[in-house]
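Since the structure comes first, as structure tokens, the remarks are kept for the end.
With one protein chain withheld, the remaining protein chains of the complex are depicted in position.
Right after this comes subunit A.
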Amino acid sequence: MTSYLKNDLYQYMKRDEQVFDFIENTALDGFWVWDLEKTALGWINPTFANTLGYTSPTEYANLMQKCSYVFEDESILNTIPTTHFINDPFSLQISYRHKDGTTSLMNCSCVVFNDSEGKANRLLGTNKVAESKVKPHELSVLEAVGSGVKNSGAIYILKTDVLGNYIYSNDYFYEVFGFAPHEILGTNALDSIIPEDHAACRETVVKCFMYPKTPFKVVLSKRHKKGHIITNQWEFTGLPDADGKTFEILCIGYNVSEKVKTENDLSILVANMTDLLISVDYFGNISYASPNITALYYYDLEEIIGKAYLDFVHPDDIEIGINAVKQSLATKIPFKNVEVRLKRKDGTYVWTNTNSSINPLNNETILVINDISDKVESLNELKQTKELLEEVSEVSNVGGWEYFPSDKSFFWSGITRKIFGLNQDFVPNLNKILPFFKPESKAKFLSAIKKAVKTKNFAADLEMEIITAQQQELWLRVIIKNNSTDEVCHRIYGTFQDIDQLKKAELAREASSLMLKQIAKQVPGMLYQFQLFDDGRSFFPFVSRDIIKTADNSNSKNEEITKGLFKLIHPDDAPMVMQEIKKSFHSLTLTDIEFRIFTLSGKVRWLKAISTPERLKDSVIWHGYMSDITERKIVEQELRRTKNYLQETTQVARIGGWEIDLNTNTVYLSELTKEMHGIDKNEYMDGIDDGINFYKEGRSREMMREALEKLIKYETPFDLELQIITLQGKEMWIRAIGKADFSDPNRKRVYGTFQDIDQRKRAEIETEKANQLLKHLSKQVPGGLCQYQYYDDGHFDFPYMSEGFLNLFQIQKEEIIENPRIIYDRIHPDDLPLYHQSLIESYHNLTIWHSNFRIFLPSGEIRWIGNESSPERLENRVIWHGYFSDITDAKNAEVQLTRTRDLLEETNRVARVGGWSIDIPNNKVYWSKIVKEIIEVPNDFEPSLEFGLSLYKEGYSRYIVTEAVNKCVEDGTPFEVEVQVVSTETKEEIWVKVIGKAEYENGKVKRVYGIFQDINQSKIAEENKKNLQALEVLLVKERQLNLLKSRFISLASHEFRTPLASILGSTDLLELYAENIENTAIKNKMQEHLNHIISKVDRLTGMVSDILTLEKTAEGKTTLELKAVKIVAFLQKLAQEYDLHHRDKRKLVLILPAEEKEVLSDESLLLHILNNLISNAFKYSRGVENGPELQLEYFEKSFIISVKDYGMGIPAKDQKQLFETFYRASNVISTEGTGLGLSIAKEFTLKLGGEISFESAEGKGSIFRLELPYNN
């Protein structure tokens, strides 16, 4: 162990108090001791280890095993002179490596100790974390970087405090998000982040707190001031305070909205397609499958990826499949229209039409698989359309032309005409087309054409500007070629491509890349020479003019002035100035010092002194330039405030700076730039060429060379994304920005930034690849993809339309963008309402928008279009990602098919005929819906052969069917049997007719299928089975009768009452007049008969109202009126009124609980039920001494009211039908009654959510129980 070094140090300290003082003063952040005899060994004190992040004892112990790890560059130890003893400490800056791999610069003071023989054997280093000190040259580079980033047109830089409030933002952020600084600063960052991303944002911030200085990536969507959303890739870094704790968060980001949107949109679009896309690698394995595979073929993506494509092909089709795929993989020639059957996960096969294409990116074969099961007939037409579509979409936006020098005539394609805004009538020739070119372009075009006529195998790719017939300025990419092998060429051809948008964007970007203006302006200053002799004397041999009037000693050249001058230096800066001079004296490096002086008036001015040393015999002389930079310094201080951000920025965003001093041809690179090149930070580049050679040979190097040339010659700035190869041989994408500053002829320089965009570029390339793949794929799809937006205010537009979509509708993209309503003109008026309705429905419910509609093509042809689009709700609109396809043929077939199918199903249903089949290879059994209905299994039931056979009635039926099926499977013998099955639910025995046939393939039975018919009816009762229609007629009749009955009952009950009232009135009158009859006998007799009449009228009235009530209840017309009922009080009142109105000498016996409860019920229905039960109880217990009892009992969930009598009871045989309408027990025929009362009671009880039941014994009595819920 190295603790001996520690012991040694103790000894030194004991010996010499200075050692202790030295450590105390300089080792603020710890120290280390090195064994100069065994350079691998050292000892680091715990404080220093802690500073570097080794906090636990274990970590410390591990570190002690290899102390040298802490030096970023171990060799630094060798450069420390061994002559600096305790009274002569040596100071240098050392870059230390932290535990986490990051490095930091510290001021290290070193002293050396002797062994007993006077030989240096121990090195002691004490450390203070250096204030971020930047070397002068690097500072200017950094400034450039800083203002470059500040004005960055690509990167946002934000800083927030611990609470997430903005404290800094660069201009780009303001610009992109539309906020002014005062609207942002001080507000919380979360305010503008969409709520869905809050969690991700917070999580990232938490990480920043936990691990300061480590960047964390997160994608967040923020709202623009106007509300739209911009998605950004961010990198958050916690900036630590002195304690190492995060106190601010630096956020660097760039816009990825486009990327994210494209990715999302395309994947949604692809998911909507009905075509399956898969990609097959060289080994025939599936490497990509579009997500709709789950919907179409039921597989999960994971189940498919990596599997062999052929595993999914029907065994019979494998040969076709193998040939096609093998050939395609081997020859890279795509195949078309290969028809194979593909297996779904459920074992069924789908007829597919498969086209392949080669993905140029990875040479994989892409298969576009289209389900043609339903479309076999229309396939041919489909193929033609598909080819047409492909052709049209390939050539879009590029027009062709041919030129015949003999007569200077041109042939122009339709698109070329479109580009120039000319129609078919225009006959192009050279003289006629030249005026369309702008002067410069005209010359370019003409000279290219002339050259092409004279040159063999000529090819040129140029950009030109034209003015179209509509006076529109357009940028074109012009390709000019000939295939001539002769000296003189007779045909030149090429293309025109509209690149206007592209070009304009490019120009705009160039114009907007602002020149860096914030360069320190050097005010006219003073030239001087300063000489320092080896013996320590110093003076100014030459001073051009007196810049420091303050010194008040103009033109003096003696030592006093020197001393005087030095005295004026601000005491804080004096040691630094001395140190720099000393350093330059030894190393003869350029000095560049900035320091403060006091003027005589006491003001502080900043001076900058740049000087080049020259070694003379006994002295060093500096030739220097000194200037007052106070103004600049003020600006700089502001810059310095942001310096920390910038440093962090450059670290995180990996932006380095570079500068080339053209006067000296010296290249300065910032550390990060060096790091990116893989150059050691102590090394330098020899010159411009050295730098250029880092660029990857070919395009990158050429472009950089050219850009630098232009920059140096013409001050043309550049901004390029190029590839470099680091010293370590690693290829890397960088963004290089270059600018020139020739404002000072003595210091002409070019400078710029250097940004590591490798990851971003790679991501972009990957994304681009993916997009290309998708685009490539979507091109093959027969149909169109589009995005459709319907705004809440009712207007709509199409943000995206694929070529296929436009072709489908035969609409020009421009037309539809200008006027989206044009789409309505295409749609058949009959289908428009439904189209609109389905759209609105989807808009409101955000359900998939399906619609099938007809469109008129410009040719007058009518096509059917099918659409399936998924909606997505955005802030003020709904956007659909849709797939439109031509379903004309399918639709025609479908119409017929639907008709036939409906007919068949109806027929089947009526005849109760179902289909079944058994696939022999996989033993898969299929039953049609009707079969499942007959044997009473749910529709989604999956049958098996064993289960099917087990359904047949044991014995004869099962035996016969099993035999017949086995034989049919074995040798294809058809069968037709009539047997019995037992239904699964009701266990009913049903007669069925089963017919079976075999389907052959290669001489073997492949499938057995047939018919399964329910013939039960015919077997049980021939006459019933005869016609279902008769039953139908009966049903209709019954329904009519029912209606009639209902009407009649309603009418009758009213119409009966009036005559009944008349009878009763007359009876009343007779009764009144009878009072006057003298003869008592007659009078009594009369009264008796009148009573009879009255009682019969009563009964008739009761019946009429019962029938009406029952009818209403049966029709569901009785309405419930629920309210709180105090049940005990209710029953008490009921009993009271009952006793009052019925003249029976017996009273109703009440058995009620003491506790009152409130129940929710309908009082009038309850009254009706109980009145009925009570009056029955009295009626059927006449002559019995004990009166009926009414009892109330509470239970947990319900209460029971029972009515008990001790009367005649109900005969057991009648009990079952007691509640049926008009049913009366056999022992009450002589008692009055309609047989309606209990029927109504039951209906009403059900209505109240309760149950009614009874127990009875003939001759002993009955008890009726009414169980009702508390809370209806």
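Everything below uses one rule, namely that a residue touches a chain if its C-beta (ideal position, glycine included) is under 8 Å from a C-beta of that chain, and two chains touch if they have at least 3 such contacts; residues count from 1.
Assume contacts and distances are computed from a predicted model.
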The complex's invisible chain, by UniProt name, from "Response regulator", "NADH-quinone oxidoreductase subunit J", "Peptide/nickel transport system permease protein" or "ABC transporter domain-containing protein": "Response regulator"
Of A:68, A:726 or A:1105, the one touching the omitted chain in the full complex: A:1105
Residue of A:1069, A:1212 or A:1246 touching the missing chain in the full complex: A:1069
Hidden-chain contact residue, picked from the options A:986, A:1058 or A:1079: A:1058
Residue ranges of subunit A at the interface with the undisplayed chain: 1053-1055, 1057-1058, 1060-1066, 1068-1069, 1072, 1094, 1097, 1101, 1105, 1108, 1112, 1164
